[in-house]
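Structure incoming, see below.
The complex appears here minus one protein chain, its other protein chains still in place.
By letter and in written order, the chains are A and B; residue numbering begins at 1 in each of them.
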Amino acid sequence: MDKSTIVCRCEEINIDEIESAINLGARTFNDIKRLTRCGMGPCQAKCCMNLVRQIISDKTGQPLHEIRPPRMRVPLGVTRMGALAGSQASSVTSVFGESTEEGETVHEEKL
Amino acid sequence: MHLTNHPVLGKDDRKTIQFYFNNKLLNAKEGQTIAAAIMANGIKKMGVSRKLQQSRGLFCGVGRCYSCFVTVDGLEHVLSCSTLVEEGMEVYSNLSDPDVRRGENEY
Partner (left out) sequence: MNTDLLIVGGGPAGLNAAYKAASNGLKTTVIDRWFTLGGQLNQQTQFYNNLPQHFENQRGYQLANYLIDRLRKLDVKILENHKMIGAYNNGSIGVTDGKSTFQVQAANVIMTTGAMEEPDIFPGWTLPGVMTAGAAQILINRERVLPGKRALILGSNNFALEVARQLNDCGVAVKGIVESRNELLSQNDELLCEVDIPVLLDSAIERAIGKGEVEKVYVNTDGIESVYDVDLICIAKGMTPIFEPFEIMSCDLTYQEKLGGWLPKYDSRFETTSPSVYIAGNAAGITNIGGILLTGEIAAASILEKSNAANSLKIEEEKKYLWGELYRIESAENPSALDARLDVIRNFHHETGIQLPVYLDSVFGGLTNG
């Protein structure tokens, strides 16, 4: 297929850019994310997940069951800052601000 | 095009409402999503991509691919496939990233 074909619709990363990342040593989806931004747009790799895994498999010979999907992170889905931070100060719990144990300073989202 | 007579579901008796897409007054059916209402008027392009400015429209239809972003009543990056159209709604194509420096109390 034409190597300029888009794989990641959001960040507009094509086959050639992904293969170049693999040539540079990328072996996992997370490697490719870091090198190209593939899978880092608004859909967060929902569309390109298995397309990229297939390209890694074709290019490196790794079987698909050994190629993990990229790390999924919160918030799941596009969420407005106001919904996270809480625009109605009294009633809102923020995902970033609640449930922190006493003395703990790190935010507690599970990554 | 509106499918007025469905082979299984029969006639569509939902109320007709009106909304604006890029300042043009269009008809929609009450209960339709914005994406469907736009497409019912023969328009497939909802906006352009960020980097290459290529045309984008409805792709997954279920709120996961984020290809169908539009601006609704001033609020940017609204998913047109998962938001219901409303009477008098002002919808614009998604043509660029939001302007983050705009006044915070605007909405």
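To be clear about the criterion, contacts are C-beta pairs under 8 Å (C-beta built on N, C-alpha and C of every residue); 3 or more make two chains touch, one makes a residue touch a chain.
None of these values were measured; they are calculated from a predicted model.
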**OP:** Quick one: jot down which shown chains the absent chain touches.
**Re:** A, B
Subject >> Touch with the omitted chain, as defined above, among B:18, B:55 or B:96 >> reply: B:55
Original post:
Considering the entire assembly, which residues of chain B contact the chain that has been omitted?
Top reply: 1-4, 6-9, 12, 14, 29, 32-33, 36-37, 39-40, 44-46, 49, 54-64, 67, 81-82, 84
Original post:
If you put the missing chain back, which residues of chain A would it touch?
Top reply: 1-2, 4-7, 9, 44, 46-51, 64-65, 68-69, 71-77, 79-80, 82-84, 86-88, 91-95, 98-101, 108-110
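The working rule: only the chains that are shown with their structure count from here on.
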Original post:
If you average the CA atoms of chain A and of chain B, how far apart do the two points sit, in angstrom?
Top reply: 26
Original post:
In their complex, what parts of chain B are in touch with chain A?
Top reply: 49-52, 54, 56, 59-60, 63-67, 69, 77, 79
Original post:
Where on chain A does chain B make contact in their complex?
Top reply: 9-12, 41-43, 46-47, 77-78
